[in-house]
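Some notes on the structure that comes next.
Omission of a single protein chain aside, the complex is shown with its protein chains in their original locations.
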Amino acid sequence: MISLFFRDLKLSVRAGGGAMIGVLFFMTVVAVVPFGVGPDLNLLSRIGPAMLWIGALLASLLGLDRLFQAEREDGSLDLLLMQETPVILTIFVKCAAHWAATGLPLVIASPLLGLFMNMNELAIGATMLTLLAGTPAITFIGAVGAAVAVALPRGGLLVSILVLPLAIPVLIFGVSAVYAAIEDPAPFLPPFMILMAITLFFAVIGPVAAAAALRHSAD
Amino acid sequence: MSENSLAIRKFSDLANPTRFLALADRVLPWLAAATTLFFVAGLWLSFTTEGDYQQGETVRIMYVHVPAAWLSMMCYTVMAISALGTLVWRHPLADVSAKAAAPIGACFTFLALVTGSLWGKPMWGAWWVWDARLTSVFVLFLMYLGLIALNRAMDDPARSARVSAVLVLVGFVNIPIIKFSVEWWNTLHQPASVMRLGGPTIDSEFLWPLLVMAVAFTLLFFTLHIAAMRNEIWRRRVTSLRRQAVRNAGREAQAL
Partner (left out) sequence: MRLLAEGLSARRGEDLIFNDISFALGAGEALVVTGPNGSGKSTLLRVLAGLLRAESGRFRIEGGPAEIAHPYELSHYLGHRNAMKRELTVRENLSFWQRFMGDSPGGSGIDVNEAAEAVGLAGITHLPFGYLSAGQQRRMAMAKLLVAYRPIWLLDEPTAALDAGADRLFAGLVTAHLEHGGIVIAATHQPLGLGSTQSLQMKGFTH
C-alpha cells in the first residue's frame, strides 16, 4: 500500500505530471480576480478568502479525471482491482497520494496568494487551515466522479460537472469558517468542525462509492 | 530517403553543440570570476553608501530589486530571440537556449517580486498592490512558469521547442507593456529613473552601486545561462545514450 502511495507521488512529480499545473492554475485564477473586480484593496481583502477557496476548488478538480483513467489506459486498473487487498483501501491510498501531490501544494501556496489579496495574518492563517482540512474532501468526492467517468472519452469535463455540486458544502463551510475567524461575533469552531466532519465522512463514503463504480464500469 | 535526412540532421545537431561545449568550458570560469568580482564590489558599494533621508535603510533593497527586474525582462528577450532562432533560422542551439533560460528568468522575476514586496510594505503600507507595473511583472512570472510546465510536459525536445517558441513570441507582447506601464498609466510604482531620454534623474550616489550591481546581475545571468545550456545538452546526450542502450539490449537478446 505504501508502495502504491509513493508510486503515484512519483508519477505526479515526473515529467508530464500534474502536480505543478494545479498550483499554476490556482495562481492564475486568483490573479485574474483583481482584473475583474478592480484593484480596490479593501474590497480584495474582504473577498480574498472566498476567492482563494474557489480557486483551490477549481484547481483541485483539474487533475482528478486522470486519477483512474490513466490507470485504465495502460491496464494497471485491472491488476489493482484483482488483488486480495480491498479495493476500497486501494482507492483511499490513491486519493491520499493524489491529495499530497496536488492538494497540499495548493495549501502551501495559499499564504502567498493571501498576500496578493491584501489579507491580514489571521485571515491567511484561517484560510490555510480550512484549506488543509477541506481539500481532502474535494479529492474524495472527486474520486467518485472519476470512477463513474472512467470509461468515458472526454470524461474530464464531465468529472468537474459531476463533482462541483457535491463539493458545494465543503466550500460553504470552508469559507464561513474563515469569515468566522476574521469577524469577531461569529465563533470559528462550529463551521470548522462541520468542515472536518464533511472531510471524514467523504473519506469513508468516497472510496466505497468509487469502488462500486469501478466494479460496474469494468468492460 | 527519410533515414538519410535524419542522419544528416542528427550530424549537424551534434557538431554545433560540441563546439559550444568546448567554448562553454573555456568561458565559464572567467565569467564566474567576473560575476563574483562585480558582486563583491557592488554589495560593498551598496552597503557603504548613505541611506536616503526619506526612505532610510530600505532604499538598499533597490540595489537588488532594480537589477532583478531588468534581468527578468532581459531574460525574456533572450528567450524571444532564441524562439526566433528556433522557428526562423532553425539553429540547433536556439531551443536549448530558450529552454535553459526559462527557469533562470522565473527566479529573477520571483526575486524582483519578493524584494519589491518587501520594499512596498514600509513604503506603501501593503505587501502587494494591483498596480500596472506589479501586475504585469506578476503575469510575466506566470508566463515563465507556464513555459516551464510546457517544456516539462512534452517528451520530444524538438517538438516542445517549436510549440513553446510560438508561445514565447506571443508572450513577448508583455515586455513593452511592463517597460512602459509606469509611463502609460499613472501608478504607485515610480517611473524609470535610470534608463530614460535626457539622462538619469537619480543621484549619482545611488547610481554607481546600482550600475555595478546591474553589471553583476547581467554577468550572473550569462554564467547561469551558459551553464544551464551545457547541462541541457548533456541531458539530451544522456537521453540519446539511454535510447541507444535500449536498442542494443534488444539486439543482444536477438543474438541469443
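For clarity, chains are labelled A and B in written order, and residue numbers in each chain start from 1.
The working rule: a residue touches a chain if its C-beta (ideal position, glycine included) is under 8 Å from a C-beta of that chain, and two chains touch if they have at least 3 such contacts.
These numbers come from a predicted model, not from an experiment.
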item	value
Which residue of A:40, A:73 or A:121 touches the chain not shown here	A:73
Chain not shown, touching residues in chain A	1, 3-4, 7, 10-11, 14-17, 73-76, 78-79, 81-84, 218-219
Residues of chain B in contact with the chain not shown	155, 242-243, 245-247, 249-250, 253-254, 256
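The definition used in the following text is that only the chains that are shown with their structure count from here on.
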item	value
Between chain A and chain B, centroid-to-centroid distance (C-alpha), Å	33
Touching residues on chain B, where the partner in the complex is chain A	117, 126-131, 135, 138-139, 142, 145-146, 148-149, 152-155
Touching residues on chain A, where the partner in the complex is chain B	15-16, 20-21, 24, 27-28, 31, 34-35, 39, 41, 44, 115-116, 118
